[in-house]
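Then we have chain A:
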Amino acid sequence: MPIVIKRRPLNFLEKLYLPEIARGLSTTFKKIWEKPVTLEYPEQRPTIPEGYRGVPTLVKDPEGREKCVSCQLCEFVCPPKAIRIKPGEIPENSEYAHVEKGPQEFEIDMLRCIYCGMCQEVCPEEAIWLQNQFSLSGYSREELVNNKEDLYELGGTLPDEHFKWRKKKEAAEHGSGH
Partner candidate 1 sequence: MTDVFFYIFATAALAGALGVVFSRNTVSGAMCLIGTFLSMASLFVLLEAYFLAVIQVLVYAGAVMVLFLFIIMLLDVKETAAKKASIYTWAASLIGFGILITGVFAISAAVSIKNKAPTMPEASGTSLKAFGYELFTTYLLPMQVTGFLLLIAMIGVIVLSKKVNTE
Partner candidate 2 sequence: MDVNPVILKFVYAATVVSVIMGLCSYAVLAERKISSWIQGRVGPNRTSLPLIGGIPLIGKFLTRLGIYQPVPDGLKFLFKEDVVPAHVNKFYFIMAPVIALVPALTTVVVVPFGRFVTEAGEVIPLVLANVNVGLLFLFAISSLGVYGVVLAGWSSNSKYPFLGGIRASAQMISYELAMGVSVLPILIWVNAPGREGTLNLFDIAQAQSGFWFAMWMPVSAIIFLVCLFAETNRLPFDMAESETELVSGFHTEYSSFKFGLFFVGEYAHMVVGSCVFTLLFLGGWNPMPFVTLEALGFGEGILGAILSVGIFSGKMCGMMFFFMWIRWTLPRFRYDQVMKLGWKILLPLSIANLVVYTIFIFYLDTKL
């Protein structure tokens, strides 16, 4: 059943048109005195809601360890193929030698990235995060390719509740498997 809305025919004053213009004018006149709804951008920044998908970044855990283990899942899942990872080994003398792998190079081409967030979704280590950065600019194409340092600088450290690799190490040492 289609919904039929009955339109009231215009009454005499509305047909005269002028009173309605006056009504419109009074509406806009009231608007003049209202506070502007816009932000003056570079000085006033919008509050970024939680779960915002900004620029993808790499994060470290509270111990200062790079969380990425260069599994390259994000590289495979990335729809525009913006991510390039060159895996590397973690040196023997490191505290985290048992993690075995870490990224040697990690590049995200921000000219290709579509901010879909699939890399974050797929990451088993919660190492790649789309955070609240939204304004990105540069003078050349090269500038807009974020390398590993840039990514860690943008990402910073996020709180971690699991400390997965520490637990693994402890488990391996004490022999109490899960």
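Assume a contact is a pair of C-beta atoms (placed from the backbone, for glycine too) under 8 Å apart; a residue touches a chain by one contact, two chains touch by 3 or more; residues count from 1.
Basis for inclusion: all candidates are chains of the complex that A comes from, given by their letters.
Everything numeric here is computed off the predicted structure, so don't read it as measured data.
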Candidate from 1 or 2 that touches chain A, complex-wide: 2
Candidate 2 contact footprint on chain A (complex, rising order): 18, 21, 24-25, 27-29, 31-32, 34-38, 40
